[in-house]
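Here it is, the structure in full.
Every protein chain except one is present and positioned as in the full complex.
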Amino acid sequence: MKKGGIISLIAVVLGLLAGALLILVTGNDPVEGFTYLFQGGLKDPERIGNTFATATPLILTGLSVAFAFRTGLFNIGAAGQMLFAGFCASAIGLTFDLPTLILVPIMVIVAFIAGAAWAFIPGLLKARFNVHEVVSTIMMNWIAYWTVYYLVPQYFKGSTETESKMLADAATLKMPFLSNLFGGSYINFGLFIAVIMVIVVSFIINRTVLGYELKAVGYNRSAAEYAGISVNRNVILSMMISGGLAGLAGVVQFAGNASLIQIGVLPTEGFDGIAVALLGMNTPIGVFFSAIFFGLLYSGKGFMSAMTSIPPDIADVIIAIIIYFSATSILIKKVIDRVSKSRKYKNSNVGEKVK
Amino acid sequence: MEYVVEMLNITKEFPGIIANDNITLRLKKGEVHALLGENGAGKSTLMSVLFGMYTPEKGIIKIKGKEVKISNPNVANELGIGMVHQHFKLVSNFTVTENIILGLEPKKGLVVDIKTAAKRIEELSKTYGLNVDPYAKIEDITVGMQQRVEILKTLYRNAEVLILDEPTAVLTPQEIQDLMKIIKNLINEGKSIIIITHKLKEIKAVADQCTVIRHGKYIGTVDVKQTSESEMASMMVGRQVSFKVDKVESNPGEVVLDVNNLSVKNNKKVLGLKNATLQVRAGEIVGIAGVEGNGQSELVEAITGLRAIEEGSILLKNQDITKHSIRERIRNGIAHIPEDRQKRGLVLEYTIEENVVLEIYNQEPFSKYGVLDKAAIAKHAKKIIEEFDVRSGEGAKTVVESMSGGNQQKAIIGREIELKPELLIACQPTRGLDVGSIEYIHKRLIEQRDSGKAVLLISLELDEVLNLSDRIAIVNAGEIVDIVNAKDTNEDELGLMMAGIRRGEGA
Amino acid sequence: ACGKGGDTKDAKGAFKVGMVTDSGTIDDKSFNQGTWEGIQAGAKDLGFNLKQDTKYLKPAGETEADYLKEIGNLNDAGFQFIITPGYKFETAINKAQDKYKDDKFVIIDGTPHTAKDFTPNVKDNTVSIFFAEHEAGYLAGIATAVQLKTGDVGFIGGMEIPAVQKYNWGFQQGIKYANEKLGTSISLKANNVVYSGSFTDKAAGQQIAAQMYDRGVKAIFTAAGGVGQGAITEAKNRVASGKEVWVVGVDVDQYADGVYKDNKSIILTSAMKGVAKAASDMVKAEKDKKFPGGQTLTYDAKNDGIGLPKENPNLSSDTITKVNDVFNKIKSGEIVVASERGSLIK
Partner (left out) sequence: MDLIIQIFPYAIAYTIPLLIVALGGLFSERSGVVNIGLEGLMVVGGFASALTISKLQETHQGEVWVIWVGILVAVLTGALFSLLHAFASINLHADQVISGIAINMIAGALTIFLARNITGSGNISINGITRTDIPVLKNIPILGDLFFKNTYSTTWLVIGILIISTFVLYKTRLGLRLRACGEYPQAADAAGINVYRIRYLGVIISGAFSGLGGAIILVTYSGEFTGSVAGLGFLAIAALIFGQWKPLGILAATLFFGVATTIANVSQVIPSLAHIPPLALKLFPYVVTLIALVIFSKSSQAPKSVGVAYEKGKR
């Protein structure tokens, strides 16, 4: 894992270097650009708060993807799970008039369940029929997209046909005290949910019987089956937990960072989650830091763009290149191995088997 | 007489291991040359070098006296060298013809000319007595037939020199006989052959010369006619070996496993095991002898619950477990050393610690309230590592992927024995292991028997079955042909029965 | 570059104008583009350094928070005159006008209000601008009807947002008026009034337009962003194979988009709203220290804030005369175009 962290860091550095090159090519000053990029995300409490807020749903979708990954599944459907769960949670928030302390926990739980339910279908199809989850979750994304598209205007039409009614502040995760602490930023309770989930997921994966089973199934289905672990049950369960985490991202996004649902958009956080998980080497802690890093780039790029004439799209290019580098991390790994091996060889008997 | 192939002072290294260390091998025209060595001695590697799949670090290769550089298999083909690999290199949903012509496809215009190719294959098949249908699909033909396709592949490429890598490992004794005939035909047609094997009897039967390597090093080349089997064996292992296993008379007790009229479907959805009835008692080892794919896997998977059954019943200590889940069967005392240790037996990404609790991680003391107790697990692992001599780089924390096959196997065996089972099913427990490990594992299996456990042994190695078992069930085409006492039978008789010929029916 | 929150104006008296786009892009051939072009035009007239003194930012998402973030970025970079197109900015501007009291805001197609309370809350540093899209749609309806005289026409909208709906309703009323008063016989069937549900799905635009044309529709009024582009593609295609079909453009003069050869276009006319004019007006007003803070402006027929293009090569002079006639009647209040659906289709 330590090596994984180093590889991610190297990928980040290489991505930033490539970005710097691009900035240079377009006739701008990379040092200036990066200065403003990071200032934009960190300069004052408000910006720091916004960076955290931007990172919050990414932490959760990143966890969602990483969790599935750890159990051998590729959940490309976090966007749909997030959207559907966000819709269900918002529906609760718009329908019931309850005190915040009761309503919001219900919404959070409903979001988790809705996300899990949405992911249950691909999980079931995978377990029972061996339908590849990449395809089924893509289909489920579109099904969520159109379902929400038609249900929002039908039942929760807001000021126009294209958006839902706005949630009352009491039905959101907003925390005025926290927001004020960060200079009026829109940071909200979702961050705590995300951090708690990082800890919970980390605990599940590393310390529990459930995590042991899920990983065993992910690494080697045949061996899990041999040991009497129910493979199907675990595949479904894993997809559901992954979907539930994406669902939490949904409530955090639509009842925290925003307070209404716009139809006609699949939340980009769902796809960014893949990149976050990847850069985080699929470990909860890694996901946390890589989400913060993504949040930093996303919230800083506008400022960079405002202060210089570097197009804001450069941030996306940098992220994409970082992902390519971490996808090809084997190259980096080889270099590291070579360096550490040549060291190892020096103080061991050459010719002995390296085990 | 001139040499068709000379490999001189070949050295080939892999990261961390020297697979071939200064090896020399010379093959005369019209000769069958055996290459002998233990598992991992470097035989396949040496032949891969000759076939252009690896480039050696040192050494030269001469073909018909001329020095050559064999940079890839195409070059080898052009030089008239063909290889039949230990693991067949056949595309299973292609036809025989498609497989044979792959890489050397005749064309008619733009189109691959299957017809002409098939005709040529048919002719070759006749010439060498191979009897292969050029239009059959690989997945539909027997292993023996597939091997002939591999031989045809080399002949189609006009190979002068054929390399056969452990060709007999997957064959029935009768198929082995046929192969020997084919080898003779090939020699008569002017081919030269290198055959890899660690079966001394076969070398005696067919080879002229024998080159022995050990731990990647060249030991020597002998004239087979002049050398005894035990001489070759000690060259191979480096010491005097007795392949006999010491064991006392068995003392069978009550019936532990009782399989009645069991029928099970195989992966192709047809009955792979038909109406099998078998009992294993406490304190005895029952061996299953048979060629791969004759119902052994189906039997074991049905007993362990990995595969649904069609008909029949399975009783464990008089309790009907036919409908029990895998986990319940493990609880009830079935332990299973799986035939494919990397596919079934281990989670390669897990450490030794994690692997030794694969079946019991959810029981106390290894977990409580759904939370793993890492200390208890570590203690358990330590015990197994010590008792079963599992060697690895970082002790209990070693990721098993990085361990050698023998040590992986020891870890599995330790884990299963530590389950303290009533019935121990051991499938191919020594496959791919060296002599030292084999001896050790055999000792542990006998120990289990002597302590009153029922042991079901499945092995493709007749020697192993004969030496370890008290009783032997022979399977053929999914049926139990017969069950005999190990003392009352021999390899020849078993071989006949494995080919489906019952006792007394004669050949 | 520039320091934080510095002077609104530099030595030359130029100030920096920023814009935040809504979900569309800066080249959406619609109000994002219109707003930006207006800013550029205004700034150019005033002799600004376009590269340094004007800037647009594209938010990462469409939430209030995303919008506020970009507004904050502009503010911090010294762009203290900020124009935002679209009703989606309503709550964001409502907060921004309090948060950045030294900045000036122009919101187009919307008015600041809180989440719960829809009463407009236009502070002194904000101007809210609306357009009478229904009047523009009305004129387009008249022009289409008079030019074609008989036959079917259709409407393709994007998503059902207010501006698009108003175009639609106005268009329907215009057709009706022409049929009743100007002797035309144009029909607009319910099936031919469609909201595609997207502003980007060009394939859908093409397919819907094709179905309409196949069913005898001669001209389609599109108010649908990229979906409209799909319809234009389809129309060009048909004209190239000798058929006569038309598209009525929206927001800006789309004539150039419809050119298929020799400067001939399938754009019959366009229902324009003066987004660019509004944006440039505001920039100039600020420069002249006449920024109408606190007001809600409506750009309509009366102040030439909406209309058809000056040049309409595809309209006969008779048509143009009649359209102008109606235009004047709207100006004078003789004709009142409803901005509500009422009994209209969809």
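First chain written, first letter: the chains are A, B and C, and each begins at residue 1.
Operating definition for what follows: contacts are C-beta pairs under 8 Å (C-beta built on N, C-alpha and C of every residue); 3 or more make two chains touch, one makes a residue touch a chain.
Since this is a predicted model, take the numbers as computed values, not measurements.
Shown chains touched by the undisplayed chain in the intact complex: A, B, C. Within the whole complex, the absent chain has one touching residue among B:69, B:87, B:225 or B:239, and that is B:87. Screening C:158, C:226, C:249 or C:274 against the full complex identifies C:226 as the residue touching the chain left out. Residue in contact with the omitted chain (choice from A:53, A:167 or A:275): A:275.
Only one of C:27, C:98, C:124 or C:244 touches the chain withheld from this view, namely C:27. By the touch definition given at the top, subunit C reaches the unshown chain through residues 25-28, 154, 191-192, 194-197, 200-208, 210-212, 214-215, 226, 229-230, 232-234, 236-237, 240-241, 257, 259-262. Contact between subunit B and the absent chain runs through residues 48, 53-54, 72-74, 77, 83, 85, 87, 89-94, 98-99, 101-105, 107, 110-112, 153. Counting the whole complex, the residues of subunit A in touch with the unshown chain are 22, 26, 74, 121, 125, 129-132, 134-136, 138-140, 142-143, 146-147, 149-150, 274-275, 278, 311, 313-314, 316-317, 319-321, 323-324, 326-331.
Here is the rule we go by: only the chains that are shown with their structure count from here on.
Centre-to-centre separation of subunit A and subunit B, using mean CA positions: 46 Å. Put simply, the C-alpha centre of subunit B and that of subunit C have 76 angstrom between them.
Between the CA-based centres of subunit A and subunit C the separation comes to 37 Å, rounded to the whole angstrom. The set of subunit B residues touching two or more other chains is empty.
Those residues of subunit B that touch subunit A in the shared complex are 15-18, 304-306, 325-330, 336, 338, 343-350, 354, 358-359, 361-362, 367, 370-372, 374, 392-393, 402-404. Within the complex, the subunit A residues that touch subunit C are 32, 36, 40, 43, 46, 50, 53-54, 149, 153, 159-163, 166, 168-169, 184, 186, 257-259, 262-265, 268, 298-299, 302-303, 305-309, 312. Residues of subunit C touching subunit A in their complex: 1-2, 18, 23, 51, 55, 57-65, 68-70, 72-74, 76-77, 79, 87-88, 90-91, 99, 115-116, 118, 159-162, 197-199.
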